[in-house]
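Below is a slice of the complex: some chains, not all, each in place.
Chain nomenclature is as follows: A and B, assigned in order of appearance, with residue numbering initiated at 1 for each chain independently.
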Amino acid sequence: MNSFGRKYRISIFGESHGDAVGVVIDGTPAGIALTEADFTADLDRRRSGAKGTTPRKESDAPHIVSGIYNGLTTGAPLTILFRNENTLSGDYRNLTDHPRPSHSDFVARVKYGGYNDPRGGGHFSGRITLGLVAAGVVAKKIIPDINIVARILEIGGCSENIAELIDGVIREQDSLGGVIECRAAGVPVGLGEPFFDSVESVLSHMLFSIPAIKGIEFGTGFGVARMRGSENNDAIIDPCGTTATNNGGGIAGGITNGNELVVRVAVKPTASISQGQQTYNFASNQVEELKIKGRHDACIALRAPVILEAATAIVLADFSLLNS
Amino acid sequence: MNSFGRKYRISIFGESHGDAVGVVIDGTPAGIALTEADFTADLDRRRSGAKGTTPRKESDAPHIVSGIYNGLTTGAPLTILFRNENTLSGDYRNLTDHPRPSHSDFVARVKYGGYNDPRGGGHFSGRITLGLVAAGVVAKKIIPDINIVARILEIGGCSENIAELIDGVIREQDSLGGVIECRAAGVPVGLGEPFFDSVESVLSHMLFSIPAIKGIEFGTGFGVARMRGSENNDAIIDPCGTTATNNGGGIAGGITNGNELVVRVAVKPTASISQGQQTYNFASNQVEELKIKGRHDACIALRAPVILEAATAIVLADFSLLNS
């Protein structure tokens, strides 16, 4: 469902075109300095605006509703709310009947009997990740010694000339996917739990909940399938557990081994594209062209790095609190 | 920790060289026919014996300790126990001090203060997956209309001449990884939950708990990162939701869409290899050669398909029970 975590537990809510989206964060230790300004940097990185991102502009101003007293966390649940402002809901009316390919429209129609909010994807919208980014800001404060950085590795299969590539797909009313990598340095040895709560298990659980992610790999990832053990094995070279190579991506036996945590995700091209698509219309009972109106990202991967960082921080903060 | 699932909840236990390994399964509906013979086919597929698998031979005879009456499930927890028989524990004594590269030895030493059972990997052993396979057999009976089949796509980067390849690494005291694909047909529309309990999230959580898996992708997976939306989008072509392509691997918006569920995993080469490895020895405080004794799989991926099927069945059974 819509909550995650064992000691640092977050519950997200909201719809793209409803009143607000937000998050309740339970389990934050008391005494951490936190103001609304602390969210600005990460929220700005998530916000649209660059070429290839949606023209929908939102101020994304966080409002801390609970859990703070005198500028410090209290140990009670933090609630952070983001009002939706720039909604143009007229665009979405017909999507329940004529569902967008590779979007949630069809499954939501079946699962919720047509009662789901279709405007802007409703609760399936990427806008819900605002709450994740906010929870990530708090999580980073819980694990100040861990440094988490995500970056774009490639867009549309290319690692260069990305701006030109994006210009092209915008012209062609199309979209592009990409690969993002997230690295965390300073992770202590021993985070994660055997068997079902391995670091890979819990982190992938969180990461695959981010809309549009279709693949995850740790360290050398799919590359290990083509390696021999003698190449892939990460020999330990000092008493801290530092390894000569890091094919495991900082994880051995499901537990962090003190080396850099490395995870990569594949982000699919935005499903909503403006060019016409031939797909089934449940009103007319036939395949016919769908022209999607509304405002969309040509490449959602451009906005994903900070979301990956947040997701990683949330998981590492939870493991750290469990371990302490 | 060592339990998984919301309505079909399994708890695994045991060590490679202890008395037994096993599983407690809670939430099985009452009235399902189940005998110890029902486990034979899948356990046989997991068992070693083929070239490239460990010479350790175990009968893997399941013993149903609870939850059955008159040959039918009762609705109470099922407990299934597998005695360990063919253990040769002398082989593992020094691994706490001289931990194997890319194995759990070092992290277990730190996390459990040296109290973990080091024999055969202890609780980190792949032998623990016996309980998963058993839970998978029961899960398949809960969702009889879903047909789940996993197969090896490639070993060591090759999809052909696998036997020769394995002969080679055995001679060279090395090991090989591989890629396994699992497909589930007959999945109804609507399994999975937004946001954190998407099918990708929950299934990857389960799959990454299987030792040696380092990458997971759904449908076209990492391939989507190089595609345009117009190529990647799966157009719906009939009122059942059948799509012309299946790049999404049977999942849209985190929810099953009625098309074939497709997931692939990367299995790393077995970490335990017989050739010497230079790695840190905590007793002598220096990097020195480690020669691993004991009996190991040259390619653990060979035994993985039935484990993948089991994991997929467990997750789909849980989602089905939650949905009903």
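Basically, a contact is a pair of C-beta atoms (placed from the backbone, for glycine too) under 8 Å apart; a residue touches a chain by one contact, two chains touch by 3 or more.
No experiment lies behind these values; they were computed from the predicted model shown.
**Student:** Of the identical chains, 2 are shown. What's the total across the complete complex as given in this file?
**Tutor:** Shown in place are 2; the entire complex has 4 copies.
We adopt the following convention: only the chains that are shown with their structure count from here on.
**Student:** Centroid of chain A to centroid of chain B, CA atoms only: how many Å?
**Tutor:** Distance between chain centres: 26 Å.
**Student:** Would you tell me which residues of chain A are touching chain B in their complex?
**Tutor:** For this pair, the touching residues of chain A are 1-4, 12, 99, 101-104, 106-108, 110-111, 123-124, 128, 154, 156-157, 169, 172, 174-179, 189-190, 193-198, 200-202, 204-206, 208-209, 211, 213-230, 232-239, 241, 243, 247-249, 252-257, 266-273, 275, 277-280, 282, 285, 287, 301.
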